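Below: one structure, written as structure tokens.
Omission of a single protein chain aside, the complex is shown with its protein chains in their original locations.
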Amino acid sequence: MNTPLSTDPHDRLGKPAGGWRARLYAIIFESDTAKGRAFDLLLIGAILLSVLVVVLASVQPIALHYSEELEWAEWFFTILFTIEYVARCLCVRRPALYARSFFGVIDLMSILPNYVALFFPAAHVVLGLRILRLLRIFRILKLTLYIQEYSMLGDALLASRRKIFVFLSVVFLIVFLLGSVMYVVEGPENGYTSIPVAVYWAISTMTTVGFGDLVPKTDTGRTIASFMMLLGWGILAVPTGIISSEISHRRSQGATPPRICPHCLSGGHEPDARYCKDCGGALS
Amino acid sequence: MNTPLSTDPHDRLGKPAGGWRARLYAIIFESDTAKGRAFDLLLIGAILLSVLVVVLASVQPIALHYSEELEWAEWFFTILFTIEYVARCLCVRRPALYARSFFGVIDLMSILPNYVALFFPAAHVVLGLRILRLLRIFRILKLTLYIQEYSMLGDALLASRRKIFVFLSVVFLIVFLLGSVMYVVEGPENGYTSIPVAVYWAISTMTTVGFGDLVPKTDTGRTIASFMMLLGWGILAVPTGIISSEISHRRSQGATPPRICPHCLSGGHEPDARYCKDCGGALS
Amino acid sequence: MNTPLSTDPHDRLGKPAGGWRARLYAIIFESDTAKGRAFDLLLIGAILLSVLVVVLASVQPIALHYSEELEWAEWFFTILFTIEYVARCLCVRRPALYARSFFGVIDLMSILPNYVALFFPAAHVVLGLRILRLLRIFRILKLTLYIQEYSMLGDALLASRRKIFVFLSVVFLIVFLLGSVMYVVEGPENGYTSIPVAVYWAISTMTTVGFGDLVPKTDTGRTIASFMMLLGWGILAVPTGIISSEISHRRSQGATPPRICPHCLSGGHEPDARYCKDCGGALS
Partner (left out) sequence: MNTPLSTDPHDRLGKPAGGWRARLYAIIFESDTAKGRAFDLLLIGAILLSVLVVVLASVQPIALHYSEELEWAEWFFTILFTIEYVARCLCVRRPALYARSFFGVIDLMSILPNYVALFFPAAHVVLGLRILRLLRIFRILKLTLYIQEYSMLGDALLASRRKIFVFLSVVFLIVFLLGSVMYVVEGPENGYTSIPVAVYWAISTMTTVGFGDLVPKTDTGRTIASFMMLLGWGILAVPTGIISSEISHRRSQGATPPRICPHCLSGGHEPDARYCKDCGGALS
């Protein structure tokens, strides 16, 4: 049974057994028929265009000049995606499971803000959620080409997650303590109006971002800031070292278990070796 | 004998032999009884809340509006931590040793600033020390889960400390010399009012922080600054390389437990060695 | 047949069989005769001087004071490069192929802007294209000394291109989503006038550039910015890890010449292998 929606091999949402629902399912959820592929391409185009409409509507001169056209386009895509959402709900065997799945929620987020803003004009802030439509592209692309690289990078990050958590907790403690020190040293008169603001400044300094909206003015403050910059610079080396070593380790291991020669029991054979490099015996 | 407080295996502070002091000790310092665990959780909550009070008290609008509530909360936690500090002193066998230990000093720092500020209102600067309360969390968490990652990262930094010291001394010399050059080139009229200020600017430039509160205005100054940015960029690679190589080295060595020769008891044998490299005896 | 222009071993443009065209070709395109070397040195000098003229003409005080001298120099180099371009077209066997080649286009770009600006004064923007003359140096230097390092770095980047593409696509998605969030949170009143502007800010924050022309003013915005800075800092480790691991891999492989099995002619054997991993025959 084909399972284009789910990432795991077991079909969780379910393709209907037959009839118009099965045909609709094949078009919407699958991409191995001509109609399915055409639907995918059209949907990618619609998503990109609708995101473009959201972006253009945020640019003041364009928004004022083409406000009517942009609103028409916005409602066109909203109704289009609403029809698509209803169709998706109709053609799966278990609509409730689809609606609660990651992409089901994203699909709903693509259309809900417009209806909410229509009935509760005060809540126009939710319109920002429409930008999440962009995430829908990932379902269609399915990233068949680059899936290996994605999972390799993801695995490397996952394997380093404990080291990174430890590292981040130490960084957070340093940033919190040094930020508080700067709040005491510089004080509200130099812009460090509260501890959260000082911590924000400490993060921007130790990550070497350095916006410059807040800067130390006192000599003590500048000395502490100099120390923080050098410290942040040195600390920056740690996550890079963790990830570098993880990726190097992965590529040298090649994700295969170590191979042992059954004749001389030597190890360290390459993944593609057919004969033992030490005794010349055949490797299993 | 259980030693939850000390990081080394030998109990330095000492659990009393019996009576109410031993029961109190089990609750406060140990965490293998139900009461001990409850005490730990309550203390973590109290610490986090008291840090939150300090942070909120630094935010002007909140401090003005809730000044009385915050002061009450602050004194509530101060008295709570005072009782806890007295209880800790009472129930250990050697209170003087506890008071001089790292966490003993941190515990005292959590309460002392409030009493100092009460009797010497002019010394309210010491209130900033209260933020050190956060460090107390580390005792309770004991970081059993992540202790291995902490020590691994710590060891890697420790093993690289000579290289990092050499690197920092070279960086400091470069920063001091180039900062002085910029002081001569740009001068006080462009904001480089003294050599310390110019060195502060040089550090913020070479670490790629670049606040922008001081910027070169003359052509010569901009040329030197461009050179410094490129140099700092290249130099940034060095600590990363040191740490990367150290972590890689550690993980390639640490994949297997250390091997000890059964004949001469020497260690440090390679994972694939069949004979002891020191005495030539067969390794098991 | 000598092929100084093309990077591949096959002569695509073609040296004429004989006569004055062959002699001209030897001077202009080849560098193994005394005249050819002299021409190369003269051309490098002319290119550097003409780039200097363009740079000087952009500096207001110099441009105002020496406007006539600079214009004369500009036309001198334009006519010089025009003669050279015509000569190059004349002496190759297939001028159309030369004109469409990479360096042919660059050569044309060096002279065309001046003629365009002469006849269409409004199009003086194209004068900026003259700076591309600098690229012509690469043809002459031919980088014989450093070609190995160039191709090594290029190969490392090329081999990592899929990982880097995956990485950049994830970064772009994060930057787009977080930029949109900041547009909603901070809004036009704090300078985030549109989604493209907010995305520009998000890129400058996550790459740790931090110009400071746009900065978050609200508490929510500063919290999100702090998160973005830490995230960008951590993410920065990924491309470094990819490139580091690639270069390390290349150098550990490249330390020895590739070993070929004399029996089955398979390659890629490890430096310490004694038997072919593919056929089991002894390696020399």
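By letter and in written order, the chains are A, B and C; residue numbering begins at 1 in each of them.
In the analysis below, a residue touches a chain if its C-beta (ideal position, glycine included) is under 8 Å from a C-beta of that chain, and two chains touch if they have at least 3 such contacts.
None of the values given here were measured: they were computed from a predicted structure.
Trainee: Among the chains present, which touch the one that was left out?
Mentor: Across all of the complex, the chain we cannot see touches A, B, C.
Trainee: Would you indicate which residue among C:Leu24, C:Cys89, C:Leu108 or C:Ile203 is in contact with the undisplayed chain?
Mentor: Selected residue, touching the omitted chain: C:Ile203.
Trainee: Kindly state which of the options B:Ala22, B:Ala38 or B:Leu173 is in contact with the chain not pictured.
Mentor: Candidates B:Ala22, B:Ala38 or B:Leu173; residue touching the omitted chain: B:Leu173.
Trainee: At which residues does chain A meet the chain that is not included here?
Mentor: 208-212, 240, 244
Trainee: Tell me, which residues in chain C touch the chain that this view leaves out?
Mentor: These residues touch the chain not displayed: 54-55, 58-60, 125, 127-128, 131-132, 134-135, 146, 149-150, 152-153, 156-157, 164, 168, 171, 196-197, 199-200, 203-204, 207-213, 236, 239-240, 242-248, 251-252, 272.
Trainee: List every residue of chain B that touches the chain not included in the displayed model.
Mentor: Answer for chain B: residues 162-163, 165-167, 173, 176-177, 180-181, 183-184, 188, 193-196, 205, 208-212, 215, 219, 222-223, 225-226, 229-230, 232-234, 236-238, 240-242, 244-245, 248-249, 268-270, 272-282 touch the chain left out.
The rule is short, and it goes like this: only the chains that are shown with their structure count from here on.
Trainee: By Cα centroids, which chain is closest to the centre of the whole protein?
Mentor: Of the chains present, the most centrally placed is A.
Trainee: Just curious, how far off is chain C from chain B if you go by their C-alpha centres, in Å?
Mentor: Those two chain centres are 44 Å apart.
Trainee: Note the residues in chain A that touch 2 or more other chains, in rising order.
Mentor: Within chain A, the residues that touch at least two other chains are 196, 208-212, 236, 240, 242, 244, 248.
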